[in-house]
Structure formats: structure tokens, C-alpha cells
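Missing here is one protein chain; the remaining ones are kept as they sit in the complex.
Presenting subunit A:
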Amino acid sequence: MDSNEATTSESVSKKKGKTKKVKRKVKSDEAPVQEMEQAEGEETEKKSESGPCFPPTFSVSEIKNKQRRHSMFLKLKEEKRKAPPKEVPKTIENQRIYDETTVNPEDEEVAFDEGTDEFSAYFNRLTNPKVLITTSDRPRGRTVRFCEQLATVIPHAHVYYRRGLALKRVIPQCVSRGFTYLMVINEDRKVPNGLVLCHLPDGPTAHFKVSNVRLRKEMKRRGKDPTEHVPEVILNNFTTRLGHSIGRMFAALFPHDPQFVGRQVATFHNQRDFIFFRFHRYIFKNEKKVGIQELGPRFTLKLRSLQKGTFDSKFGEYEWVHKRHEMDSSRRKFHL
């Protein structure tokens, strides 16, 4: 067998052609003709990948013909010099399962739904926001300071002490005094951990879990206190229908026309169903460079439930409830 192989390889090598083809034909003499054609096809496609095409025992030094060996060697060096294409790393955001409720901007039905929902009064410029901030009963220092700082960040916000009042009784009084939002910060073990945001005339009530609250004192390299100017609002990454509702809820907290003189911006950034709130002051150094300094409190929110109607946790109808065992089973599925 060996002698036969030697004779065939010799006979083939005499022909003009690529040395790769020599090896291919050696193999193919043992195998049917179809494989040879396939091998030739592969070889023309995979020109750069010389490694996997060859049998594992191949190395450049085995080619007897000096000139061909040299040219093969140069080719190998060339391929090693070329960098392989950069692979895009897989991230959880890349691999996110497509949500069928993602809003298409041209969708008429969703546009009509949003145009006539509870926030339409704000978005049609019929009402101006007026926010009442309160806490759960008997708040401790951190929560109180958090409420005060929130009141400086949100224009037209008023902080009131809770005094053990029932929310269902507070709400009609707020409505009669013209408030558009009721914000209740819930406290647990001297730390704020929950937020109930209720849109007032008859609007939805969102219940959030608050975490990672940083007050102004604790922030590094922060700027001076925020001024009374109306900030701009940035809402990032609220793509699904539920995300749209929540995004509109946050947008309706702030007055319509931002005062660019103040150079302040409040950002609600949604990533992986967590909403990050940041408050910055920016300055344009020139056309391309911006400097920002973070002012104001910083906190993270996670939506727990969205209830239709004003606060009524027992008898209200929920539009969305977070159910951990059903919704958190996949690491790549998000709802906002």
C-alpha cells in the first residue's frame, strides 16, 4: 500500500497545481470521486483556513519540493498576520428574547390608546404637574432627607408628613387641591425601600422597589445643589407597551418646557427591568465635548405592579403584576 501511495503522489506532483490539491488527490484515491469534488469546493471556499482542511499530521515541512514548501510557509505566515474578525460578545441585552409587546412607532392603535389614556391631559398640555411627596408612617432620618432632596429635583413638589393617614383618604384631598401625583416613599429599617407613584385624577398606580439610594452627601465629585430651573428629562430604553406606560408616568412628573438655562437633566434609564435615576448638570465645553457633574440623589427602581385606578391594593385591578416564578424563569426575558 505504501509503495502504491508513493507512486500516486509522485505521479500527481509532477502535474502543475497547488500542493494542496496533491494531498487532496492522495486522499481521494482511496475515497470515491464525489468526495474529491467536494474537497476541491471546500478548498476554494476556505482559503484562509488551512489548518482544519488538512489531515492532522500535515505540516509545512513535509512538502519535499523546496519552492512549494517555501510558498506554503509564506502563505501561513501571511494568514497568521491577518487578525481574525472581531467577534461580537454575547451579552444579555444582545440575547434578549424579543418581546411581542414592543411598540412600533407607526402603530395607530397604540397611538390612539396612548393618546386617550390617563396621561393624555398632561401630554395635551391641559394640566401642569404638582407632586405630593410623603412617606410611610414615622419616617427616620435617611428617608426624610431623601424626600427633601427629591423635592428639590422635581419641580412643584411638596413634602408632607404622613401622620398615619390612610392613603385612600389622602387621595380625594389631593385631588381637590389640584395635585397630579402622589408619591409615597416606603421605609423599612431606616432605609427607603419602596415607592408608590399614583397619578391623581384617576390614573394608574405604580409600585416600585427602591434600592441603592445615595443621598447628596454620599456622592463623590458632585456639583452644587440643583437650582430651581426645570430640568430636561431623558427616558432610555422603555420599549415595550408596559415600558411605554411607565415611561409616560415618569415624563408626566416634570413640567413640559425644560429651562435649558439651568443645564440640568434628570435621566430614567431602563436596563434589564431596573430603572436607574440620575440627576446631572451638563456644560458644553465646545461642540464635541461635554462635561457633566452629578448632583442630586441617585436611586434604582424596579417595578412590582401597575394598578389601574388610584391606590387600592385590595380591590383594585392590576394591569401588570410581577410574578417571580413565572416571569423570572429566563435570564434573557425582560418586561419593561
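Keep in mind that, in the parts below, contacts are C-beta pairs under 8 Å (C-beta built on N, C-alpha and C of every residue); 3 or more make two chains touch, one makes a residue touch a chain; residues count from 1.
Keep in mind that, in the parts below, contacts and distances are computed from a predicted model.
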Next on the checklist: Considering only the chain that is not displayed, what protein name does its UniProt record carry among "WD repeat-containing protein 74", "Integrator complex subunit 11", "Protein OSCP1a isoform X2" or "SKP1 component dimerisation domain-containing protein"?
Outcome noted: "WD repeat-containing protein 74"
Checklist entry - Of A:65, A:116, A:173 or A:212, which sits in contact with the chain we cannot see? => result A:116
Item to check | Residue among A:222, A:241, A:281 or A:298 touching the omitted chain | outcome: A:241
Checklist entry - Among A:194, A:262 or A:316, which residue is in touch with the absent chain? => result A:316
Item to check | Contact with the hidden chain (one of A:62, A:87, A:100 or A:287) | outcome: A:100
Checklist entry - What is the set of subunit A residues that contact the non-displayed chain in the whole complex? => result 100-101, 107-110, 112-113, 116, 241, 308, 314-321, 323, 326-327
